[in-house]
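Note that this complex is displayed minus one protein chain, with the remaining chains in position.
By written order: A, B and C. Residues from 1 in each chain.
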Amino acid sequence: MTERPKPGDSADGPLVNAANRSPQVAALLAEFPVIVDLPVVWGEMDAMGHVNGVVFIRYFETSRFTYFARLGPALQGMGTADRGWILASLTCRYRAPLTFPDTVSVGTRVSAVGTDRYLMEHRVVSHRLGKVAAEGDVLIVAYDYRTAGKTSLIESDRAAIAAIEGHDPPTMKG
Amino acid sequence: MTERPKPGDSADGPLVNAANRSPQVAALLAEFPVIVDLPVVWGEMDAMGHVNGVVFIRYFETSRFTYFARLGPALQGMGTADRGWILASLTCRYRAPLTFPDTVSVGTRVSAVGTDRYLMEHRVVSHRLGKVAAEGDVLIVAYDYRTAGKTSLIESDRAAIAAIEGHDPPTMKG
Amino acid sequence: MTERPKPGDSADGPLVNAANRSPQVAALLAEFPVIVDLPVVWGEMDAMGHVNGVVFIRYFETSRFTYFARLGPALQGMGTADRGWILASLTCRYRAPLTFPDTVSVGTRVSAVGTDRYLMEHRVVSHRLGKVAAEGDVLIVAYDYRTAGKTSLIESDRAAIAAIEGHDPPTMKG
Partner (left out) sequence: MTERPKPGDSADGPLVNAANRSPQVAALLAEFPVIVDLPVVWGEMDAMGHVNGVVFIRYFETSRFTYFARLGPALQGMGTADRGWILASLTCRYRAPLTFPDTVSVGTRVSAVGTDRYLMEHRVVSHRLGKVAAEGDVLIVAYDYRTAGKTSLIESDRAAIAAIEGHDPPTMKG
């Protein structure tokens, strides 16, 4: 029996439906190869009546894991479950408050690659506001579970990133 | 200036896009007049590798508040901010574990209406599994903020519920 | 090398410090052998300005896993990682709204034991209010990961529960 793609199960991950993005939203995310669309849910608002600041970090994570899912085949190609990615640090700059109801499109891209690490940039765009609600970056370090320490990126990691980005990202120190 | 609907801002609420639901998913939610589609996000999984049981209660809430949003115009028609809904109790029966990536459609309907309360039923359907992942109900009580106590449903409440449901729900005690 | 207990690492689990509970709070939890004390944190409040209803279900879970941790040695005594507990259903009755700052004591007890399942009761008591904020129960089913299906409780499960409860809980059907 053939297995056909299920709704909401595309290569880009959950609920990616570029047709729902206005030209304005799409333009703000033009440089981001991986984008997920997420509903703002009522329970994400805090006692101030806005989406809580912590929730934006979860939005980043959701978009990032969709990027990881796309890197996956390359990683599996390494034939090992011994390597992984460690979140070393993150930053977030809050630009505009969000409220329910709204939908956000959250982009992720790799903006620089080093010997054992790479920098991912995230941008959260509000459909309702038509502007950037938050942006930030995370530093990801390659990790070897056998030695419980940092390791180097290997060629297939770099190739998988370059394939998603459509170019070789700039080099970074470290 | 005219105001046009914004993406993700339909009458049914955020990210409602019935076209994404398979016939199987749609059939499982046929009796639910309000349905929201939510991506399962990676961070909702717990150390067991499944979507945490608490998250299903959040799914219920998200669908419920979309129902409330549709009741809204009728409530605003009462010309008062003094009345609200109190969550008195809830139940949840877990049917199948969820994992990332997936999309869930979460339905809400009012199954019974009493003097000062009504019963809402929720059902969570997994797109990936094509079956019910959880279902439950919540008891909602009408609340008067001026007297800080229970109050009665009024005619426009009942009318708004009947309009969404397409019929008068059965009567319940209380 | 001797290993001494670390702060916050007692048999009852994290931050259990019975001395912090007023007689009133202690009396409301007298029948609960496992109790955890949790701070209400600001970010748990929603746009209504009260602790969100979903958070109470997390409070239940936190107390329940402390109970599980105490069952643990008996489970390890079975010499297998193939058995586990499945959350089959839950109920919650909301009694009083919570706000930050406050501390809650959350009790868990097993109120009935069946062939392949047991019923746990949870109660959340507010230190600030000196009363019950919510209570509910969860149905737990024994699960065999090898057969991917329900299994029976074994004698050491029953003995571990009876040891925590101080008596054999009543029998339930199922």
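Basically, a residue touches a chain if its C-beta (ideal position, glycine included) is under 8 Å from a C-beta of that chain, and two chains touch if they have at least 3 such contacts.
Bear in mind the structure is a predicted one, so any value in this text is a computation, not a measurement.
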item	value
Identified contact with the non-displayed chain, of A:Ile57, A:Ala112, A:Ile154 or A:Met172	A:Ile57
Contact residue for the chain not shown (choose from A:Val40, A:Leu71 or A:Cys92)	A:Cys92
Positions on subunit B where the hidden chain makes contact	42-43, 45-47, 49, 52, 54, 100
Missing-partner contacts on subunit A, residue numbers	52-54, 57-58, 61, 86-94
Positions on subunit C where the hidden chain makes contact	6-9, 13-15, 17, 20-22, 25, 36-43, 58, 61-62, 65-66, 69, 100-103, 127-128
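Assume only the chains that are shown with their structure count from here on.
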item	value
Most centrally placed chain, judged by C-alpha centres	B
Chain centre separation (subunit A, subunit C; CA means) in Å	36
Overlap residues in subunit C, where contacts from two or more other chains coincide	52, 54
